[in-house]
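Note that one protein chain of the assembly has been removed; the remaining protein chains are unaltered in position.
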Amino acid sequence: MTTRTLAELAAELGGVVVGDGATVIRGVAGIREALPGDITFLANVRYEPHLDETRASAVICSREPRRSAIPLLQVDNPYLAFQRAVLIFRPDTYRPAPGIHPSAVVAPDAELGAEVSIGPHSVVESGARLGARVVVMAGGYVGAQAALGEDTFLYPHVTVREECVVGARCILHPGVVVGGDGFGFALDHGRYHKVPQVGNVVIGDDVEIGANTTIDRATTDSTRIGDGTKIDNLVQIGHNVATGRHCIIVAQVGIAGSTQLEDYVTLGGQAGLAGHIRVGKGAMVGGQSGVTKSVAPDAVVTGYPAMPHATWKRLYAFLQKLPQLFQRTRDLEQRLETLEGRTEREEVR
Amino acid sequence: MTTRTLAELAAELGGVVVGDGATVIRGVAGIREALPGDITFLANVRYEPHLDETRASAVICSREPRRSAIPLLQVDNPYLAFQRAVLIFRPDTYRPAPGIHPSAVVAPDAELGAEVSIGPHSVVESGARLGARVVVMAGGYVGAQAALGEDTFLYPHVTVREECVVGARCILHPGVVVGGDGFGFALDHGRYHKVPQVGNVVIGDDVEIGANTTIDRATTDSTRIGDGTKIDNLVQIGHNVATGRHCIIVAQVGIAGSTQLEDYVTLGGQAGLAGHIRVGKGAMVGGQSGVTKSVAPDAVVTGYPAMPHATWKRLYAFLQKLPQLFQRTRDLEQRLETLEGRTEREEVR
Partner (left out) sequence: MTTRTLAELAAELGGVVVGDGATVIRGVAGIREALPGDITFLANVRYEPHLDETRASAVICSREPRRSAIPLLQVDNPYLAFQRAVLIFRPDTYRPAPGIHPSAVVAPDAELGAEVSIGPHSVVESGARLGARVVVMAGGYVGAQAALGEDTFLYPHVTVREECVVGARCILHPGVVVGGDGFGFALDHGRYHKVPQVGNVVIGDDVEIGANTTIDRATTDSTRIGDGTKIDNLVQIGHNVATGRHCIIVAQVGIAGSTQLEDYVTLGGQAGLAGHIRVGKGAMVGGQSGVTKSVAPDAVVTGYPAMPHATWKRLYAFLQKLPQLFQRTRDLEQRLETLEGRTEREEVR
């Protein structure tokens, strides 16, 4: 079991100890569940009140001064420091060993890099290329001529269809489908005719794709996911979409065909993006928003149809006062009627 | 083939026959599809008109008096009585026999209870524990140190990742993923760094999880699903979420990280819940609602952002009259202008 004194940990994480640096840390945990021996973290003000009750032996927090009964490890970026602490105290012990399971079906002409691990009941088709240390866990499917870059990790039941390309150090969670056909049909005489989807999917390096997410292959050319982009579970990415680098796409988002995201775009959960639009660099789309037209760089949009968040908030505030507005209008009508009556009488007089 | 007279059925289901108790029942069916020999049920007023046309030989219904050409079986809870009738007439005949398929890959140190059934191409990893009568159908994956309680049933292609715990009598439908990594990344110097998700998922007893639903493992500690909770298809449950007991979570709902549901919460289809909030006991969230803050016990909320349903209905009613309000305001402006002109003339006079 890994142990560190708080002082040692501060040195590793680039932080400062407030309190007893000799405190011994043996694990990491959330602030509510932590036990003595654990270090926890504070990165969300919502959890600040739990600081008084936590049983943790120390807490990673920002450099702002604060009162605490337990020692603090102050750092610039508490969540990042916590991430590093997890890596220190909870090394990954479940990584499958290299080797090809006897039940795996690997085409003779597949190219396998050094130390690849191919799990039971996996299939690697003809011409597929797996970089060094790639892991394909149980029941994985790597299609013909597909390529997986070095150190890419496929959890069980992932499908990467033919000709698709996944970069290095990617993580594909269970049930991910890369390269399913795009949704394209030409209507003729009352029937839909399938437009063959003969493009592929090209995924950059350091991309993570959540469980049961689907990324469709392009009609022609490629659907593209930029380096460092992180995609959550049950997301749908349509044919010929292109995301920039370092985008964050939260669960259950849907992006329709040919839409483009520039770098550092964040899409909140369940947001939907229409096809053929462009979302500018650094833009943020709120959860459940419906984006029907292009979004400027750094814009923050919400609602349906998505509008600048400030506009949405203003509209929503007015909306809440709508019942009062009806009352005010009724009052105005009565007062005006009274006044009209009076004025009439004036004139008659 | 099972048969019962209506009188026998009434005795089994705790009901009363209105009509011929000697009527022979041989099957169950919906009110529109039922054929002679079937018993059907009425639990939704919407289907009341179909009572005159159904070809069923009898109908299970509430104890309220009603006219009917076919015999009635009156009970307290028609849907529950129908459920029991289905169990009587349509026993499950597809349950896989106990035994381990020769193609399954089961770690030598996995603990298997009595009469487990492990289907073709399944994988049970090292240290996994399967209770008595557990079924893992074709292509199932049970990770290292994972545990499945007695009588739990995994349909094909289910993934339960390492260290996750599933209680007794649970049903996991095809494509379910339990224990995928939570979505957590620390931003540093323009890149997202993965926060290892070293917690697990703990699922209680009598839980049902719909096809292709994903339940993420906790960052640390556990994502928890309470006893008796029923989850529909394509639902996303984020890391460190905790649901109470006997919750109903309809298809395509998304629950962001660390949110808590108390017991008997119902979430309508496609609803989205923000992270770090709490939904009180017995609360109901309408379909497609966006819940951005905590919900009180027994509250019924709708809309985006979710608000008490009564408030939403009131707002919506006003909203529908918004065009009229604009017209009334225009009228007021004209009348006022007229009046102002007149008053001016008065004063001039």
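Order of writing sets the labels: A and B. Residues in every chain begin at 1.
Methods note: contacts are C-beta pairs under 8 Å (C-beta built on N, C-alpha and C of every residue); 3 or more make two chains touch, one makes a residue touch a chain.
As the structure is a prediction and not an experimental result, all values here were calculated from the model.
Student: Return the single residue from A:Gly254, A:Pro308 or A:Pro323 that touches the missing chain.
Tutor: In the full complex, the listed residue that touches the missing chain is A:Gly254.
Student: Among B:Arg63, B:Arg90 or B:Arg191, single out the residue that touches the unshown chain.
Tutor: Of the candidates B:Arg63, B:Arg90 or B:Arg191, B:Arg90 is in touch with the missing chain.
Student: Can you say which of A:Leu87, A:Ala144 or A:Ala299 touches the chain missing from this structure?
Tutor: Among A:Leu87, A:Ala144 or A:Ala299, only A:Ala144 touches the chain that is not shown.
Student: Looking at the full complex, which residue from B:His173, B:His193 or B:Arg217 touches the chain that isn't shown here?
Tutor: B:His173
Student: For the chain that got dropped from the picture, name the residues of chain A it touches.
Tutor: That gives, for chain A, the contact residues 103, 105, 121, 123, 139, 141, 143-144, 157, 159, 161-162, 175, 177, 180-181, 183-188, 190-196, 198, 212, 214, 216, 218-221, 234, 236, 238, 240, 252, 254, 256, 270, 272, 274, 276, 288, 290, 304-305, 314-315, 318-319, 321-322, 325, 328-329, 332, 335-336, 339, 342-343, 346.
Student: Mind listing the chain B residues that contact the chain we can't see here?
Tutor: 28-30, 32-33, 44, 46, 77, 79-80, 82-83, 86-87, 90, 92, 94, 101, 103, 119-121, 137-139, 155-157, 171, 173-175, 206, 208, 210-212, 228, 230, 232-234, 246, 248, 250-252, 264, 269-270, 287-288, 303-304, 316, 319-320, 322-323, 325-326, 329, 332-333, 336, 339-340, 343, 346-347
Here is the rule we use: only the chains that are shown with their structure count from here on.
Student: So how far apart, in whole Å, are chain A and chain B when each is placed at the average of its C-alpha atoms?
Tutor: 25
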